[in-house]
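A single protein chain has been omitted; all remaining protein chains appear in their positions.
Chains here go by letter, A, B and C, matching the order in which they are written, and residues are numbered from 1 within each.
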Amino acid sequence: MERLLTNYFETGSMILFGIGFVTLLLHNNLIKKIIGMNIMDTAVFLFFIAKGNIIGKEAPIIKGIHKGIEGYINPLPTALMLTGIVVAVSITAFALALTIKIYEKYGTIELDEITRMRGD
Amino acid sequence: MIGQIALLIILLLPAVAGFVGYLIGKKSERNRDLFNIIITGIEFLIVILLYKEVSNAPVNLFISDIMGTGLHLKLDIFRYIFVWISSFIWFLTTMYSTQYLIKYKNRNRYYAFFMLTLASTIGIFLSENILNLFTFFEIMSFTSYALIIHDEDQYALDAGKIYIGMAIAGGMVLLMGLFLLYEYTGVLNITEIGEKLIQLGNIKYLISFLIIVGFGVKASIVPLHVWVSKVYPAAPTPASAILSGVLLKTGLFGILITTQYLMQGDFMISAVILILGLMNMFIGGLLALFQRNIKRILAYSGMSQAGYILVGIGLMGVLKENKLIAVYGTLYHIINHALFKVLLFMGTGIIYMVLHEVSINQIKGFGKHKQGLKIVFLVGFLAIIGMPGFNGFISKTLLHEALAEAGHRYPNIGLTIAGMIFTISSSFTVAYMLKIFITVFMENDEKYKGQFKEPICKRALLPMVVLSVAVIYIGMRPETVLTIIDQAIKNFGVDGEIEIHFYTFNNIKASLFTIGLGVGIYVIFVRKYLRKKDGNSSFYVNPSLNWFNLERNVYEPSLMAIFTSTSVVFHVIDRGVVNFVHYTSNKVNKFSGMQIKRDSYGQIKDSYVEMNSLKDFLNKLAKNMNSLTYSVFIVATILVVTLVMLTF
Amino acid sequence: MTYAKNFPLLMILILFISAFIMPLMKKNIFVKGLSLFTMGISMILSIYTWIFITKNGAYFYRVGHWDAPWGIEFKIGMIEAIMAMLFTMVATLILWYSVYSVEKEVKDNKVSFYYLLVNILLGSLLGMVFSNDLFNCFVFIEVTTLASCGIIVVKDKKENIAATLKYLILSSLGSGLVLMGIAFLYDITGNLNMTYIHKEIMNVHAVYKNTLHIAAGLCTVGIGIKSAMFPLHVWLPDAHSSAPASSSAILSALVLKAPILLLIKILYGVFGFEIIREFAILNLILILGTMGMIMGSVLAIKQKEIKRVIAYSSVAQVGYIFFGIGLGNKLGLTMAIFHIIGHAVTKSALFLAAGAMIEKSGKKKLSELKGIGKEMPYTLGLFTIGALSMVGIPILPGFISKWYLSLASIDAGEFMLIGAILMSSLLNALYYFPIIVNGYFGEENLAGKIYKSNEKSIKELLPLMMLIIGMIAIGAGSNKIMDMIRIGLI
Partner (left out) sequence: MEPIILIPIILPFLLGIAGTKILFKGEKIKTFYVISAVTINLLALIGILNIEGAKAFHLLKINPFLDIYFKIDKLGILFALLASILWIFTTFYSLAYMKHEGKEERFFVFFILTLGITLGIAFSGNLFTLYIFYELLTLATFPLVIHAGTKEALYSGRKYLIYSLGGATVALLGMILLFSISNSLNFVEGGVLGTVNIDNPKLLLTIYMVMFLGFGVKAAIVPFHSWLPAAMVAPTPVSSLLHAVAVVKSGIFVLVRVCYFVFGAETIRQIHGNIYTSVLVFITILLGSLLALHQENLKKRLAYSTISQLGYIVLGIILLNENALIGGLLHLVNHAVIKITLFFCVGAIYFMTHKKNINEIKGIGKQMPVTMTCFSIASISLIGIPPTNGFVSKWYLALGGLTENKIIFPIILLLSAFLTAAYLLPIVVTAFFHGEEKKDIKKLDPPIKMLVPIILLTGITIFLGLFPNVLLHYIKSIVENLV
């Protein structure tokens, strides 16, 4: 318990991941599914950034004096997560686009109705 | 050298002639008949001419490579007797056939197989290599089959089925014996096997037993005789004649070879043969007594006569170094039986030829006014019952002597009984022959008076006359045959000659006693018990039809039982794999179709109905697998499982 | 020859850059030409790379100005070179084939986008193969996902869209998991460069055992989704069967394989032989692989459409690859990689052949395709040869994989699993042969069909033939290929 509290970033991100996953899993509405997916992604980003963060160190932005290499955290995870976010956004966009297409073709975005319509 | 060529010729000539005759027959029936008679005549002539050669020294012929082991032929006087009698009988029967078969169908086929049978029979008697002997033996079975079912009616086909079945089964048993024989001795030459075989342990009894069973089918030894009563009546008469006259002898020849050459006259085997012979004699005689079909009577008679020969063969072994008289008796009886049995069959055949009927109830009185036929038939009759002056008397006397000799040497109750059985069987012979003769030739029936003279053609009667003459001649002058047999006995490891005066008071008395006994049986048993009156006419009944019958009560049911049960087992195996697959898939289907939800909750059939069996459930599952939700669910499951598995 | 070191990057760049020129072109024919041309160029470059590698051995290539561990780094070894060669060659042939037929399934105005996506897809796949940087790989995975979704949805039919969406969601779920796994690794080692991670793990693996387990598990499941590991394959049949023929071929031949290669890199490169052998994850992979081999075939038997059959067959074949990985010995791994090669060629040929049949006859149900052998004897003939490889007729690559996988499982002491391999190949026969038999034979099936009435021209069939010839060559040259793979593994 204590470990969970100490690493509250990680715990939080895991909870977030769970929420996202459950949303993805349980909701029939495609939009909600995509939202769930996004929450999951966010959880992962949070996790990653949390891993990159060391308490007591600063972000690698030099304000005034240079604190020496020990004073800053590694900027890499942050930078990477930026990439990740971009990717996630593009996927979300793509998914939404597909959802629109589905709505056009099937007239609904409820998954069980789509399944029933396809009849297979 | 010339002897060897002659040997080959007598073997191959009939075989080739069979085919040539077939071709000729397609053009002209007459020429074919003539051709066949000439060929058998030539055959007989060559055999006669060979006598000189053979009496000097046995003729040997070895051709390597044939059948892998080579063809080894040998002709000594012992075999010569058989060869001679075969070719003689064949010559006469061919002549007879040309007349007998004149109205039959498929004559061409008949003659072809007739000649082939001759070839194979000669082959049997000539073979020195036991494998060759087996080969010819089998060929003979098949070729004679074609003769037996010549009529092609249901009865003949059934009889043929039994015949070929038993012949093949016998052949297989024989072959089994040969397998063992070769495996243990490594040689195939009949004269050489004996030395090796005698050194073996008890396995030699198994071997000889198998071989004797194999030959025994042809020789109609007792439990194997069931085919006899069916086949003889079914076959055309010339075929029956050679079946009984010659083919029967091939079996006996085989048994003789086995006991004397292979087993070197082993006592145990000989004793068994002796007992079997007595049984044959008795049972054959007894059954003959009941029959109404002449051919069947003669068939059983043949069986009974085979018993005499078997007794002779048995006695040879039992008497060991004193077997001389038994050898004489056996060989003599072989010749005699061939002669008179063929004669009798031919006589029957003539009746059949005219009336197409052989039941004595129907043909009663047929021969009353046909003097020629009556006389020759009478000769045969007298010969078979052993009337002094006819050849049967000689051989029966010899055999009786031999039996007495055995009784003298081994005085025990068994041989005394054997002597009694011998006498009783002989009297049976008298009784059943009287039954035929009196009914057919003595009784009066108006409807046959003066009729049917012409069909009894000379060509058919001629062979019968020849046979009758032969019967009487060697009955009156047994020395002619005995001198030949004198030379043959060397082959049996004994030497010397016998001096027997046949026409002594004692012998004649014994013979007449037997005949008297037979007449007694006829009068008391046959006339009183088997003959029933029906108004004016009388007829014979056959109570033995309902008796216990080996074929009907033992062989058939047990074969059927074995056949059915094994068939069932093998069917199960046969379908095994396939059925197993089907069964499993059925079970799975059944299981998956099983109702999960019982719809016994009253009448309310709600939406669950669509999913009330495992199959539906699976189908639905498979359908849902395609949906996104399930996919994610699966992923989640796998993820959880993996992580749990890995971390703990 | 040092300039040859730049070729891997050059390949990727050519493909990416050329891709974005395509929408600018007016005529589809130019687009096709450009795509084919660039793909051809990459193929030649990849062959050069391979030759270079065989001469000089593996090397690391710095992308940009930063050295590892900060900068992105390519590692080009024998396996990577072979894979690049395989990918570009197969892609070239598939593109060649698609040049003639793409209009049948893709609207005219979308053709340029289609080729754009294909080029990007190939570029990112090559990137995934070459990259030595985990995060870079992740990015490439995502690009691959997008691009492959694109080439499925391009057909613009109802079922395509649904299938694509499913694929997309599952894929991003998968890549999320992979990213999570990468995060764990980064957490422990502070590096993203595989070589460096490996070094770090060698030092600390005793301490962080659980974390490493979780990381391996996450990566495996994530990549498992991408590469259709049973039972995570649920997206595959829909996606592969509904896509245009050339897309299906690319998807199942290449897109499935690149993540597997990545998994191999992670498991055996990042963790290393010694460590991964202790992990239970290999057993898991082995079990799932075995199940995949059998269940994939069983499910394939139940299918009614030809492309779905082939798609499920992919599940089974991927099962073989995972089986090889899961055995945990050198031979197994070699065979896994060999099977990637063999299967890529075979499966693309099968999909193209099936596509040709569907295109010409307009029918996609197995029951409707009976007697097709009379109308299209050559196409079905090529299909037959491909199917024979799947069934495991000797000399063809399918057989060689099976044989050596069996030997590998004997090495690993798993005798029972040989049974699974053989059973799977029998099941393969069970669903491939009816297609062929009903295609060529049967009185009823052939009634009313006219000989060669529907056959594609030789020109159009040429790429298909070359694939089949390539397949046979792979089988015949299996020993050399395996030797090369072995060199790469050390």
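Here is the rule we go by: contacts are C-beta pairs under 8 Å (C-beta built on N, C-alpha and C of every residue); 3 or more make two chains touch, one makes a residue touch a chain.
Every value quoted in this text rests on a predicted model; they were computed, and no experiment measured them.
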Displayed partners of the chain not shown (whole complex): B, C
Sole residue of B:21, B:58, B:160 or B:329 that reaches the chain not shown, by the stated touch rule: B:160
Identified contact with the non-displayed chain, of B:182, B:555, B:617 or B:633: B:182
For chain C, residues in touch with the removed chain: 388, 391-395, 400, 402-403, 406-407, 410, 415, 418-419, 422-423, 425-426, 429-430, 433-434, 437-438, 440-446, 476-479
Interface residues of chain B (partner: the chain not displayed): 65-68, 105, 131, 134-135, 138-139, 142, 149, 152, 157, 160-161, 164-165, 168-169, 171-173, 175-176, 179-180, 182-183, 563, 566-567, 570-571, 573-578
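Note that only the chains that are shown with their structure count from here on.
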Whole-Å gap separating chain B and chain C, where each centre is the average of the chain's CA atoms: 79
Chain centre separation (chain A, chain B; CA means) in Å: 100
Overlap residues in chain C, where contacts from two or more other chains coincide: 165, 169, 173
Junction residues of chain A - those touching two or more other chains: 24, 33
Touch list for chain B against partner chain C, complex: 625-626, 628, 630-632, 634-635, 638-639, 642-643, 645-647
In the complex with chain C, residue positions of chain A that touch it: 17, 24, 30, 33-34, 37, 40-41, 44, 47-48, 51-52, 74, 76-77, 80, 83-84, 87-88, 90-91, 94-95, 98-99, 101-102, 105-106, 114, 118
Chain A contact footprint on chain B (complex, rising order): 623-624, 626-629, 632-633, 636
